[in-house]
Each structure stands twice: as structure tokens, then as C-alpha cells.
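These notes concern the structure reproduced below.
All protein chains but one are shown in place.
Just so it is clear, A, B and C label the chains in written order, and each chain counts residues from 1 on its own.
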Amino acid sequence: MAGNSFGKIFKLTTFGESHGPAIGGIIDGCPAGLKLNLDAIQEELNRRKPGQSSIVTQRKEPDTVEFYSGIFEGQTTGTPIGFVIHNANQKSKDYSHIKDAYRPSHADYTYDEKYGVRDYRGGGRSSARETASRVVAGAIAKQMLENIKITAYVDSVGKISLEKPHYEVDFSLIETNPVRCPDKAKAEEMEAYIKQIRSEGDTVGGTVRCVISNVPKGLGEPVFDKLHAELGKAMLSINAVKGFEYGSGFEGTQMKGSEHNDLFNEDGSTKSNLSGGIQGGISNGMDIYFNVAFKPVATIMQNQETIDKEGKLVEMQGKGRHDPCVVPRAVPIVEAMAALTIADFLLQNKSSKL
Amino acid sequence: MAGNSFGKIFKLTTFGESHGPAIGGIIDGCPAGLKLNLDAIQEELNRRKPGQSSIVTQRKEPDTVEFYSGIFEGQTTGTPIGFVIHNANQKSKDYSHIKDAYRPSHADYTYDEKYGVRDYRGGGRSSARETASRVVAGAIAKQMLENIKITAYVDSVGKISLEKPHYEVDFSLIETNPVRCPDKAKAEEMEAYIKQIRSEGDTVGGTVRCVISNVPKGLGEPVFDKLHAELGKAMLSINAVKGFEYGSGFEGTQMKGSEHNDLFNEDGSTKSNLSGGIQGGISNGMDIYFNVAFKPVATIMQNQETIDKEGKLVEMQGKGRHDPCVVPRAVPIVEAMAALTIADFLLQNKSSKL
Amino acid sequence: MAGNSFGKIFKLTTFGESHGPAIGGIIDGCPAGLKLNLDAIQEELNRRKPGQSSIVTQRKEPDTVEFYSGIFEGQTTGTPIGFVIHNANQKSKDYSHIKDAYRPSHADYTYDEKYGVRDYRGGGRSSARETASRVVAGAIAKQMLENIKITAYVDSVGKISLEKPHYEVDFSLIETNPVRCPDKAKAEEMEAYIKQIRSEGDTVGGTVRCVISNVPKGLGEPVFDKLHAELGKAMLSINAVKGFEYGSGFEGTQMKGSEHNDLFNEDGSTKSNLSGGIQGGISNGMDIYFNVAFKPVATIMQNQETIDKEGKLVEMQGKGRHDPCVVPRAVPIVEAMAALTIADFLLQNKSSKL
Partner (left out) sequence: MAGNSFGKIFKLTTFGESHGPAIGGIIDGCPAGLKLNLDAIQEELNRRKPGQSSIVTQRKEPDTVEFYSGIFEGQTTGTPIGFVIHNANQKSKDYSHIKDAYRPSHADYTYDEKYGVRDYRGGGRSSARETASRVVAGAIAKQMLENIKITAYVDSVGKISLEKPHYEVDFSLIETNPVRCPDKAKAEEMEAYIKQIRSEGDTVGGTVRCVISNVPKGLGEPVFDKLHAELGKAMLSINAVKGFEYGSGFEGTQMKGSEHNDLFNEDGSTKSNLSGGIQGGISNGMDIYFNVAFKPVATIMQNQETIDKEGKLVEMQGKGRHDPCVVPRAVPIVEAMAALTIADFLLQNKSSKL
């Protein structure tokens, strides 16, 4: 109920506040017999880590994951995988200014309204730090998915857009630049823009595109738990996300049916793929692709007027070390949530027929 | 697991194929003591009904809902509300041509891949007929919500767009035209376009905007079950939906934080509302608003090449009576899914504090 | 939440009051491709039906099940199976005396306390009539289980007990007498006792034993969802049940470990089976067996003092047509709940290993 679990069979539950002793989670339902590459899990965490490049937050967190259970002699045992990431760098003093005041467009005000109490240090539970636990679980899901390939990249930063369909993109370029945009020129333009924005004490939004290839046919459950509905929920649950579209998306609404329909080849594949690999909520074996919209980070290094708990107007300026643009670090998070969604549907699908 | 339920406390489970004897559902978790206006439920169904205007499908279905349980002497008893809508107009012969062939961009192929069997008559379970059951449940949820007002309307058809923010719209105009667009001139333009498209044997997409007012603060569960994540899933679960965005949405990704942040008034309301009434996944009391993208209907009255079960290419032409544009009839469905989502979060929120 | 669903993958949700227009349910998650014998389902219902013999209630209900969805050309399609049993014989006048008074040891008082409202006709939702829907779903589960054999029988009525372990019982005798006790002499003794009790206007309790054979090894989920814990919950959810024990049960508490341990044969079977076919919550392939305790029916044909809604003492005498002893009709219900539990674990177990 309380919203800290994701998945039905392959199920992740996370805990932890940004400035408590630790964050972590339990993965329940990972099948037994999966040989785990623990280094690969840590590498995914490193892709999300603060301080990894000049255009992300300069906070330093080692973000080392420790596993407490569910893995024995290098493989999963079918029992719950408990894991913990200790919070090393809890500069709580950075946040004393928000103890009694609400940061605009943050969750401070709504948490107080909902719970009557809030761990104000660094956003507490509403901090994107929680997503580190998702990346751990997503990395395990990825290993379970084997040949299913999940790739995300930055498609736009502010108004600078890649302007290329995903099938014309060279995925090998994604990790060659700090923006994670698979185009050298665009990446440089985006990077320069992010640095400029940061120098203004401001922030900017962007979009991430994700492509999932080699998906078996038949994944997804009809009606309410359509594959794209769960993918959408997964993405919208990531901090700062404002929108989700798959296949032809919002642009597709302007098309005619005769243009939009994906005609079949004789092998069941389709000539076009405006459906985005999903028909009637179920995968058809074509590439699944979707876009995720991230708003500009709410913490800016400029003076803003806001209110305190008593409703009095006060001045506030962002402190701490924050990202000027969230999309480069969001890439592994999008991949993790996609992996968790697909892994769960793979297991669910085992019961679809006798 | 099998995807036919929605909600955690206020929970709807639906059953039924488009051409079986009946569709229906069970609403479990509706609190006791709710006085129901049964006529108002039927009126919502009538808003979704085929044959209601010249621009929607001319199928005739009385779509009369019968309640079997959970209501006694005009009010809910806290026990499950079972209801049934008998299928009156099952022109099964219209669908014999799709018994062995897969309609492009429909769910025929994926259902066969998933289940190894499929009720081919009229799309079976994948037909949008299932949404009638959602409208029944949504109408009950609406009555539970009392002062919370949920209003949807058509914001665009093809490239014709309302081009007005929702707070400049006169909601009283929505039901004055068959398109359900709250602007006389735009509605006429859209209607004419839909008729032209239909005369070409083609279809077109569009978008629906939904606004939820008077929402209590504190609804939504953090992390995975954010209010907008569940709303997104609810909308993406509707047939033909390709995208969801709330608040500033995809456009917001191009803004700076200094432009995007919603500054507080002293009463806790905000001067702007780019957050769309939700911060950190929890309602802040401002209007919630979002857009839902619908693709063009896949069934067109033109010849298309497709394949049969053996993978042989065959010619196919749409038969039966179908909507040239789905958005006018989608309006009550969007409202229903929004009502179900909000009702469920209202009940969930009862446990947020002691 | 509201308690009207059973199962996680193979999931039954029921609706309906004893004197409303109909009861029924939705089975969601039954795999596609199961060829159904509809007559066999109706036969299970007939085993539970009122009026089937001289020692059960003489109410007449045809109890004919109608299927509305999920079955096409004789087999399941993987979509939800909606079904309805119309209530034919709603002698509501029989129950007018309980509109304002609470029957002792019934659910009248607690429903009013919980919901503030209650459908007083015949117990409404708390009536055992609801179990007809369970029998329908259980009959489908049985067909899915194929070689797994589920057999229940009456083990005791009042103080008259079969006094034989299940492996010395001839199951073919169960349906040869109205008590469903697989021993001619004991069955006659029980039948005579039930008739005597009825002539006194009284009722009596009893126990049902259930045996499940040919269970695959590995069913059940460790820790909270142990196989016997879910079986126990399933049985305790049946009206009038007061206790559950499996394997050595309560008697086993008096044994020493050296007597109680089940030593292995070389093929993994065990020499004794005090474990009742379940170790650590997981089936080991031996027979699962358990006892279910049913209290005497609360409705007696004698004067009782009770209270009305205002808390005033009033006289009340049972009316209507009720069972003097519930266990003969409980046999198919116990089997149905066992079948639902095993079917669900079979599907759950598909994800236990890669």
C-alpha cells in the first residue's frame, strides 16, 4: 500500500532516507540458480553515482552495495536478496535551512501534509538517492534477462535534441561522453549548455529514450497491466519525470490509421514499428522504445521566495551539491526500471498457458 | 497477475469479451454507507455508448448495467458490487474474416502468441468494449469522491488542437457538441475533419485532457506508487493510448528550473502550477491536469495486406462498424479511470498517519 | 483488501448475497488451453447443493452456473472467467424476524458493527451460500490439476468418529451415503445421530478430513506462505470452521522427536508421514492430509434470548430451512478450497528457478 514495492513476482521493496545511516532493499522472487556477476552490479551503481563527471553533482558517495542474503556460492538461491548501501557522506548541515521552510516544487510541503512529520535532511525519502537501490535490483534483473538488451540514452537537454530515430543511433557512443548522448556533436552542445546553465545557478530538463531489443513475444498482461502501462508507471515513478510515450507517442495522434498501422511481414515481424513493439499491451517481438520526460531540477542556486511551516514568506537559496541537469545520471535508472518491468513480466508470462 | 484488476483498496476486476454473452465486473472495497444514484451511473455509460452521435461507431448496444450484489436499499453495504452488462448486438458474422488472419496493429497476433488461443470475435478481450465496465465502476467512484471534480475533454483531433490552457476553458461547453471539445469553432472544425477522414475509410488520433479539482492534499504514495505514476498507468491501460504527461509534461523539459518552480503563496497554494498539482508524487491541493495521447483506430475501411496464422500474405479490409476517431467516446473512460485512481488513493491515505 | 479474493496467480473473486438476484465470481489467471468439462463443474455444485438428501437443508436451489467469459470453443483462453449462479429461491419472508434482532453466534452483530449497515436477508454476504462460487472455481482448478487427486470425507460427527487413518479408508465409499463418511457402519450411526439432533431442533458439529495425493515436490513458498499456512487459511475461511491441523497435528505435540521424524527411503519418499507431506512449508511428494473442525450450525429451532439493535432483550426462534449438521455438504467445499490452493501454488512454483 505504502508504495515502496515494485513488481509482482520479481519484486523490489526499498527503504532508506538520503541522510539516514543506509538505504537498501529486498528483492523477493528472483528465481534460484542465477549466477551473478557482482562486479557488473557495482558498475551499474557507478554509472548512477554522484561525482562521476564535471556536469553532475559533486557530492561524493562511494555507493558500495553489500549483499546480506539470497546469494550462496555465487548464485541466487530463490530466497530474498537483502542489500544495503551505507550513506557515507551525510552533510546534514547543508540542509538545516530547510528544516522549517518548504523548497518550491520539492516534496517538502506535500510530505508534511501527508504524514504530519518529515525527515527534512536532504529530502529524506523523497530524495533521488533512493534510486540507487533500484539500480542494484535492475542490475540483477538485467543479468536474468540474458539476451534481452536494454539501452537508454539522453535524447534531449532543454531544446537541444538528438533528432534521430533510435535505429539510426550508434549505441556504442553513449558512454563516450558525460551527457550519455550517442552523438559527438550533440553531446558537446548539450554539455556546454549544461555548464552554462549551472554557471547561472540554474537547472534544465531533458528526455531519455530507452530501447529494448530481443523481447520475447507475449510479454505483458492485457487490460490493466499492459506492458506499456507498467513501463509507463515504472518511468513515472522516477524522480522528476513528467511524461512517458512509447512507439509513435504524442506525434502519432496526428497520424491517420492508414499511415500508422504496422503491416506484417510473413515471419510475423512488421514493416514499420509505430506500435513500439507492443500491441494490445503485449510484446510482438519488435523493438520496444519509449521516451521519458524529466523536468528541470527544482533546487537552484538562486534566491527564491517561499514559505515556512507557519505560512510566512521567507527567502531561500539552494545549498548543497546538486545536479544542474538530471538526465545523464537518469540513464541507468531508466534502464534499471525497464529491466525490473521486463523481468517481472517474463515470470508472470510463465502462467499464461498450460 | 493476469491483469484484469485495478486498484488496491477500491478494486475493480472486470471480465468479458466483446462478443460473449456479457461483460461485467466486481468492485471490491467500496466503503459501506454510500448512497448511490443508479441513474447517474447509467448516464455515464450512455456517454460512452456506441451510436450516440454521427461521428462515432453506429453499432447499437443498449449497454444497460445490472447490479447483482453489494447494494441494499439504495446504499453500498461494504460487500463486493457485482455487475453485468449483457451483450445485445453480437454481429459475429462481421468478424469471420479475422478468424484466421491478423489485423495489423491490433492485438490478434500478440494474443495468439501469448495464449496459443484467442476468441477472435470482435477482438474478444482486447476490444475496447471492456471499458464499459470501467465506466460503471468509475461512476461509483465519482459518487464517492463528492466534491472532487473530474473533467475530461478533447484537446486535439489530428493536427487540430484547442490551443488553450485548461483554466481558460468553459467546461459547460464540453457536452454541447459530439466531439466533446469545449470550444464551438474548434469542435466544428474537428467534427468536419472526422467526417472527412471517415469518408476516406480512414481514422485519426487525438488527445484528451483531464482536470481534477478540489483534490485533498496528501494523496499518492511515495516512491513507486506516486499519484501521477498510477494515473499514468491508468490512462496507458486504456485501449489505443500511446502517451501520458502531467503538469508541464514534455514541454517542461525545455524549461529552466527558475522558470519551472512553482512559488508558494502564504496559504500553501502556488502562484503557478507547472507541477500539475503533484509534488514528489503527492497531491498539493492544486488542480491536477494531464494529457492522454490516443493513436488512430487500427481498423480502417481500406484494403490492407496482412498475414494469416500460417504466415501467408492475405488481403484484408475492415468490416463492422468502427469509430473513425476514438477520442470523443474516450472522454468518459478517461474520467472513469481518473476517478478510480483518486478513490483508491483516498482510501489508501487513511493509513498514512496515526 | 476487502477480503473477497483468494489466490495470487489463479485468483478467485466472489460476489453476492444469499438473497440478492445472483451470486458469482471471476476467476482470473487460469492458464489458456485448458479443455473444460462443464458437466463435471455442475456435478461438483450438485454435491454441495441444498436438498440433496434427507439430512441436509430442504431449501431448493437449482444452483445452475452460467459462464459469461473466458471460455471459447470448450477451452480456457487465458482471459478472466466470469460466472453467475442466479438465486432462484429467495424466501425473504423467512428472514424478516432478524431484520432488527441479532442471531446468537451469527455474523449479524459484527457486520452491523463493521459496516453500519447490513443486508439482513438470510445472512446476506455472511451466508454459506457464497461457497457455491468457490465450488465452481474449485472444480475448474481440479481439472487443471489433472493427476493430483483431492479427496475429502467426513471424519466425525459430534463424538462419533471414524477412528481410522486415511490410508486405511476406501475412498469409493464416500459418496455411497448421505453423510459422506467412507465407512458403512459409522455413516449409519452418524446419520441416525444427525436425525435425532434435528428432531430436537438442535445442531451438531463435526470434522472433515482431506487427502491430497500425487502432489509434485516443491509446492509452497517458504516463510509466510507455507503450503500448510495457505491451506489452513483456505479452510479457516470456510463458514463455521474453528480449527485446522495437518500431518500429526495437535496429537503430534505429545510426541518425541525420535518418534515423530519421518525417515527417508532411498527414493526420497519417507517411511512414515507425520509431516503430512509438507516439510518447511514445501511439499515433499508424500500425501498431504489435514483435518478441518466445523462447529455446530448456529441457527437452531429452539427459543433463544437475544438482543435487538437497541440492545433490548428479545426472544427468537430459528426459521427457514437449515442444516442440522454442516459437514456432509462441506466436503466438496473443502475439496474446492484445497484445489484452489494447490492450483495457485503450482503456478507460483513456475518461477522458483530459472
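Some observations on this one:
What we mean here is this: a residue touches a chain if its C-beta (ideal position, glycine included) is under 8 Å from a C-beta of that chain, and two chains touch if they have at least 3 such contacts.
These numbers come from a predicted model, not from an experiment.
Among the residues A:Q75, A:S161 or A:S272, only A:Q75 touches the chain that is left out of the figure. When the full complex is taken into account, the listed residue touching the unshown chain is C:K8, out of C:K8, C:H97 or C:K164.
The chain not shown here touches chain A at positions 1-2, 4-5, 8-9, 11, 13-17, 20-26, 28-29, 32-33, 66, 68-70, 72, 75, 77-82, 84, 114-119, 124-125.
Contacts to the hidden chain, counted on chain B, fall at residues 9, 29, 31-34, 78-79, 144, 222, 347, 350-354. Touching residues on chain C toward the chain that is not drawn are 1-6, 8-9, 14, 102, 104-107, 109-111, 113-117, 125-126, 130, 156, 158-159, 197, 200, 202-207, 217-218, 220-226, 228-230, 232-234, 236-237, 242-250, 252-268, 270, 274-276, 278-285, 291, 293-300, 302, 304-307, 311-313, 348-349, 351-353.
Heads up, the rule we're going with is that only the chains that are shown with their structure count from here on.
Pairwise, the chains sharing the most contacting C-beta pairs are A-B. A straight line joining the Cα centres of chain B and chain C is 39 Å long. Once the centre of each chain is set as its mean CA position, chain A and chain B turn out to be 26 Å apart. The residues of chain A that reach two or more other chains are 9, 222, 351-353, listed in rising order.
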